[in-house]
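Take this structure, written in structure tokens, and hold onto it; I'll ask about it next.
Every protein chain of the complex appears in place save one, which is left out.
Right, subunit A next:
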Amino acid sequence: MSTRIPSALELDRRAYRRGRERRSALIAILSTAAFAVIVWATVINTEGWAKVQQAFFDPGVAVEALPKVWEGFLLNLTVLGISIFTVGGVALVIALLRTLRGPVFFPVRTLAAGYTDLFRGLPFIIVLYLVGFGLPTIVGERIDELFLGILAVTLTYSAYVAEVIRAGIDSVHPSQRLAARALGLNHVQTLRRVVLPQALRKMTPALMNDFISMQKDVGLISIIAGLDAIARAKGVVATTYNFTPYVVAGILFILLAIPTIRLTDWYTARLREREQSGSVL
């Protein structure tokens, strides 16, 4: 920081810029106020709005539904928490299988590629039906909803995440692999010490995006599970004839997603900054 007193010209320019900033702020406030008035006049101050409020935002129903929905939400959280690890593990294995070179590995390579094709193409709801209803039918007995939910989420999401990991591995400059091999590191050491740590940084934004997607898709297990947040909400809707419980469940999912979304934004911004400052990574 320089302690030099700026020239009169510079002081003039700064004063002008401050004036412009004040003007911009004023315009923003005015336009926001005007917009709020328009919304009030056209949406809220109408007959329909009262009905919307009643059907979707009934405080009494919300209070009644919240404990039940929350209890169900814990099941969603459990499925999510465990799936993070199962998805990560399965996806990493599939991605690594796809990067194996050599004719010996042709069958596993093809199988891994087929897996990602299949589960990225198959609608999640079909996976849920097949796993949630099909599997217990085959086995002939009841299977824990938690297990079925995790299995369905893992099958679908590990296919997406595997592709992200593979793309990350491919994005590491080939010279890095060469330099590692030249030092005598073998294939596994090269992957673990050199390629994966770099790949992980590059794929973090994409992985977080898949994670956000997974956070809300664990809500779909309500189709096979009677006890998760959405299924509980449905129960309350059925007794109150009011849709507020769905909104309550929805808000819980949004609250869950927001920290991850912000974290992703922050991380991506930081990554961009680093790249623009001319670093290698």
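In this text, contacts are C-beta pairs under 8 Å (C-beta built on N, C-alpha and C of every residue); 3 or more make two chains touch, one makes a residue touch a chain; residues count from 1.
Going forward, contacts and distances are computed from a predicted model.
> Can you pick, from "Amino acid ABC transporter ATP-binding protein", "Ferredoxin", "Envelope stress response membrane protein PspC" or "Dihydroorotate dehydrogenase", the UniProt protein name of the chain not displayed?
So the chain that does not appear here would be "Amino acid ABC transporter ATP-binding protein", according to UniProt.
> Of the listed residues A:Ala112, A:Leu148, A:Ala180 or A:Ala206, which contacts the missing chain in the full complex?
A:Ala180
> Residue by residue, what part of subunit A touches the chain that was omitted?
Here the touching residues of subunit A are 173, 175-176, 178-186, 189, 193-194, 197-198, 201, 278-281.
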